[in-house]
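The complex appears here minus one protein chain, its other protein chains still in place.
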Amino acid sequence: ANAAGGLIALVHTQAAGDAGPVDSMIAKLNEFAKEHDMTPRAIYAEDPSTYETIFTSLGEAGAAIVVSTFNEVAEPFKAVAPNFPDTKFIQLFADPFEPVIPNVVTVSYDYYLGCYLSGIFAARITRSGKLGFIGGISIPPINADYNAFKAGALSVNPDLTVAVAFAGSFQDPAKGQEIASQMFSDGIDYIQTDAAATDFGIIAAAGENDGRVVSTLDPAQFPLDPESVISIVGLDFGTSLYNEATKALESGWSGGHQSTGLGTGVIDFIPSPLFAEKGPEDLRKLAEAALPFVDEARNKILDGSLSVPFDTNL
Amino acid sequence: MNRDHLHQEAGASAPALTAEAVTVRYGDVTALGEVSARFEPGRIHAVLGQNGAGKTTFARVAAGLVQPAEGSIAVFGQALAGGNVAEARGAGVELVHQSFALPPSFTVAEVLQFVGPRPGLFTRQGIERYWQAWLDGLGLGLDAGARIRDLPIEMQQSAEIARAMVSDARLLILDEPTAVLSPEGTERLFTRVRELRGKGVTVMLVLHKIREVLAIADTVTVLRGGRLVAGPLEARDLTAESLAELIIGETAARLDAADRAALVGAGAQQHDEHSRPDTPPALVLRAVSTSPHSGGKGLNDVNLSIRGGEIVGIAGVEGNGQRELVAAIAGLDPLTSGEISLADKRMDKAPLAARRDAGLRVIPFERNVEGLSLSSPLWENWSAAQLVGGALLAPVSPRALRQSAEKAFRAWDVRFSDAGQPAGSLSGGNAQKVILSREMDSGAKLILAAQPTRGLDIGATMAVWKALREARNDGAGILLVSSDLDELFDICDRIVVMVSGQAVAEFTAPWDIQAVGRAMTAAGRQSAQEARS
Amino acid sequence: MTGRLFPVIQTGAFIVLALVLCSLIFAAVGLSATGTLAAIIDGAFFRPNALNHILRWGLPLLITAVGVVISFRAGYFNIGAQGQFYLGAICAAFAAEWLRGSPAFVAVPACLLAGMAGGALWALWPALLRVKAGADEVITTMMGNFIAAQLLVHVTSGPLKDPSGSGQQASSRPVDAAWRISESSGSSPVIIILAGLVVMLGWWLVNRTSFGILSGLAGRNPVMVTWQGAKVQRIAVSAFVLSGALAGLAGSVELLGPNGRLASGFLPDHGFTAILIALVAGMSIVAAGFIALFFGALTSSGLWLPIMTGLPSAAIDIIHASIALFITAKAGALRALLTWFRR
Partner (left out) sequence: MEDLIVAFLRSGTPLVYVALAGVIAQRAGIWHLGLEGMMITGACATIVGIVLAQSVVVGLVAGALFCCLLAVLFWFVVEVLKANQIIAGLGLTGLGLGGTALALTAIFGSEAAVSAPFGLPRIGPAFGAFGGLSVLVAAMPFVILACWLLLCRTRFGLRLAACGEHPFAARATGVNPAKMRLVALLLGGPLCALGGAELAAGSLQIFSVNMTAGRGFMSFAAVIFGAGHPVGATLAAFFFALVGALGIRAQLAYGDRIPSSLLLALPYVATVIGLWISARIRGGNAVSSRELGQQ
């Protein structure tokens, strides 16, 4: 039943429907498969116990390219990839493998750096001096994002407070709304989200009153509420998937590690163009004034003069 | 049976109930086979038969609860489609069930409202006031605000009857109403039934006791094995003996004289003195008290001793501490004070398993709840007694247990097809025999027999009595709780009357029936006065 | 013999009914029903290495299901197998962490025992709440499942987190390779023997001991066994604890076997599937063995299906859900339907 170009599979370990990385990866997967006459498969692997079986099955099914995400799949990749040398494995959001496996490409993202920039921005936007961070589940990468956000904010003003809360699910917008409402009514006026579909509720809570802004994670979220979504810490998994898959079809491809991060266009702190048009006057002014500081920090990180601590503990 | 004759007697009015070749099958069992009968209006009809004869099934067919496989039913001339309670109620049939069918958490008013004709919103006080007035008119002495689960059993039955009267029943069917009643309660019920007849209500009673049949019935119908043996026959043409023969058939000849007399209610008989004064006591209760239960009364300073080889009866109106007495001796109710010794060993705090080891056996009140696990296989039910004393991980051999159980069942003449069949598939009498086969082994030193013949037909009743006498003759002490005075008089050596958790009087043969009756009620009044003052 | 065969036919018939419902739903959303059903069978029995996959998914389920049978027979609807399974895995993972460096013959039994203890403890509190206070065990064990899931998130991203690399995994360090009792994607003789032992001991317990018979009676009528002098509370607590211990054992088997590490959110449907197995097996231990393998095949097929047919994961969920919906149905009930319509 496979198309001429073979099978390209995306094994996503977070649910679709996040209006963010997973949705964009699926879209790019389908686009890529169409262009190369391949059969796309988006497989949701919710259960870590099943990763190895799924990768093995894909290998057995003769998949040409297998893309998966996050560090949880590293061990299964290490166990399975050597058995299927003809299948090309791509892990997005990964630590480098040592030793390198010839048919595995790992791509690391420094998403937390974007969160650090958001912290700097937030510190200059807030009038109450209170910031918030809402994550989906308190797992290590999300904890690292919070720590970076907090570090960025405190680097501007050590007197700020940064509250953190988790919804317990990446798919619970109502809980997101409840948490955000409580944060806003505590005087918090800027929330960085990191909670996939739960973000929708956080954005809705921000829209309920003036002066509340959120920073989310995907450009698709800008139009949800142009007056509240002030920025995103973008992470373009979809493009990354498309690029890596394209490379994998080229001759001479071999395994190895690829770093992406600030400055490569895959990850960045991006202010909302819609907010710049429609946002409240005073906040727009504050944002305009804050952006040069963000740019400055970004440059310092890129040239190595500023190092941002990476801490996965809460 | 001459139908034309019946028809002429009924005159212009249609029969209250006409059954034409009614057949009901449960799987392979034919509960009713081609039963045809006509019941005249305005009379009291008794339906008799052994356990499993099909009496309840017949009543349920009439009430629309059971759809007959074949045949037809008509009520007051109106043909019923069958299997439809609403239709039967509409035609004026109401059935009071053998095991009552009232939701325990409901109040009496709620029960009446629930079956009553008035939909729409109500208020609690509103229905209580309305139904209280209605109940007062009926003279049932029920409190509309009382919850069913808090009512004594006789009152629950009254509530059932009240429920049946809500829709102005013209044909009221009572399934074994006297099984749960004291003699006085039975008297009151019969008075009420006669009043109803006076008001033109046709009453059908399912009864086991011949004495009661002769006391109340206008006609008698007898079923056996799902077939109509005879009836409706005019009761005045029948004697106790002829009735017993109709019910049990040829085996009636095998009854011994004393039992026959007790069964047909020919008055108490003197019997041989069995008690042996010099045998050591099997049970001694000294000043035993227990705390009251929800709804019941605790024991209050009860002294009682039972020797081996003696049957001691506990008489009393239901709810006067009989349950608590049995539970206390069994070790299921903790004592608040006093001492219990079994075979000279103090057992105040010993668990039931230890008491069983010492020779205690229990035939509990509720055979289907406390006595048997109805959905479990027969052999497991039987084995439980063998297993409870030992370690939980003790290895057992199901095959050996099964064989022992089968042997015991055969010795007790239990009618079963397979030791693996669920206990619930046996008739009431056979189920009771399974319990007896478990509890009356050779190691029994003290047997608590609580209402062992309730609801049993005369044949099964006889088997129980015989077993109790044999155990007594083998040296076991027996405590027999019964609400049937005739039963107590027939087989007990001594009778203790309980009122309000106290042992108020003791009698030995020859029995003074009047005195026993007085003790049961007069002392009750007296103690009630004490409580009030 | 027909008496034994009948439940099998009945269950088979209701599985077919469930699949018919799935086909209707699939047809409504434009998926090929027949293709899907053929693929289920294909994935279960004809994929490469099918037997190995079936054992890998079926055997841990079997261990938990035997425990569920024990508690259900005693009359307790302990639906907390999932939580007990997680607690078993968590305790085993802590044991593995503490015992790091010790030889396999010490560490493996110690981890398995730790897992059993963890599962048993997680069953003990609902048991005590039930027998001492009468708190309904369906709710308490269900809440226990939710709490255990949160605990798992906590330990895998906190105390037991693997610090290697950038430390971004919500999982524990891999257990020592020498301690692993099976490969990652398959089963092993050790697991087969363990499962066999559990079935044998479970069978013996249920059919050849006092406990088995008394708990069966108590499960159907606790009042009756009380009047026989049995200590119902003791039977109840033992049944809960045993079932928890077995779920915990399955958790530690998963940890030392196929998983090799403790990961947040692993096998989220394990407990529920084990309950299904117990019910479908009609509370028979031996039947549970076969049914567990059937569900193992179904799981294995469920992982194969999206790869071969591109079926969305929600469709797999629907297949499982419909089977759950119908599988405990009783035959003869259809007759009741006819009677009802005649009313």
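As written, the chains take the letters A, B and C, and residue 1 is the first residue of each chain.
As a working rule, contacts are C-beta pairs under 8 Å (C-beta built on N, C-alpha and C of every residue); 3 or more make two chains touch, one makes a residue touch a chain.
Computed from a predicted model, the values in this text were never measured in an experiment.
**Student:** Name every displayed chain that the left-out chain is in contact with.
**Tutor:** A, B, C
**Student:** Sort through A:I90, A:A204 or A:V229 and give me the one touching the missing partner chain.
**Tutor:** A:A204
**Student:** Using the document's definition of touch, tell me which of C:A38, C:M143, C:A178 or C:M200 contacts the absent chain.
**Tutor:** For the chain that is not drawn, the touching residue is C:M143.
**Student:** If I consider the whole complex, including the chain that's not displayed, which of C:V29, C:V106 or C:A178 touches that chain?
**Tutor:** The one listed residue touching the chain not shown is C:V29.
**Student:** So which of B:A74, B:V115, B:L138 or B:V229 would be touching the chain we can't see?
**Tutor:** Reading the full complex, the residue touching the unseen chain is B:V115.
**Student:** Using the touch rule from the top, list residues of chain A that touch the missing partner.
**Tutor:** On the side of chain A, residues 15-19, 23, 26-27, 137-138, 163-166, 168-169, 171-175, 177-179, 181-186, 197, 200-201, 204, 208, 224, 314 touch the unshown chain.
**Student:** Footprint of the hidden chain on chain C, which residues?
**Tutor:** 7, 14, 25, 28-30, 72-73, 75, 77, 79, 129-130, 133-140, 142-144, 146-147, 150-151, 153-154, 157-158, 219-222, 272, 275-276, 279, 282-284, 312-318, 320-330, 333-334, 336-337, 340, 343
**Student:** On chain B, what residues meet the omitted chain?
**Tutor:** 63-65, 84-89, 95, 97, 101-106, 110, 113-116, 118-123, 163, 375
Operating definition for what follows: only the chains that are shown with their structure count from here on.
**Student:** Which integer distance in Å separates the CA centroid of chain A from that of chain C?
**Tutor:** 35
**Student:** Using mean CA coordinates as chain centres, what's the chain A-chain B distance in Å?
**Tutor:** The computed centroid separation for chain A versus chain B comes out at 75 Å.
**Student:** From the C-alpha centre of chain B to that of chain C, how far is it in Å?
**Tutor:** Their C-alpha centroids are separated by 46 Å.
**Student:** Show me the residue ranges of chain B that touch chain C in the complex, using the header's touch definition.
**Tutor:** Residues of chain B touching chain C: 67, 83-84, 330-332, 351-353, 355-356, 362, 364, 369-376, 380-381, 383-385, 387-398, 401.
**Student:** State the interface residues of chain C toward chain B in the complex, per the touch definition above.
**Tutor:** 205, 207-214, 216-217, 220-221, 223-231, 234-235, 238, 339, 342-343
**Student:** For chain A, which residues count as touching chain C in their complex?
**Tutor:** Against chain C, the touching part of chain A is residues 1, 9, 39-41, 43-44, 46-50, 52-54, 56-58, 60-61, 63, 70-72, 74-76, 79-80, 93, 95, 108, 137-141, 143-144, 168, 310, 312-314.
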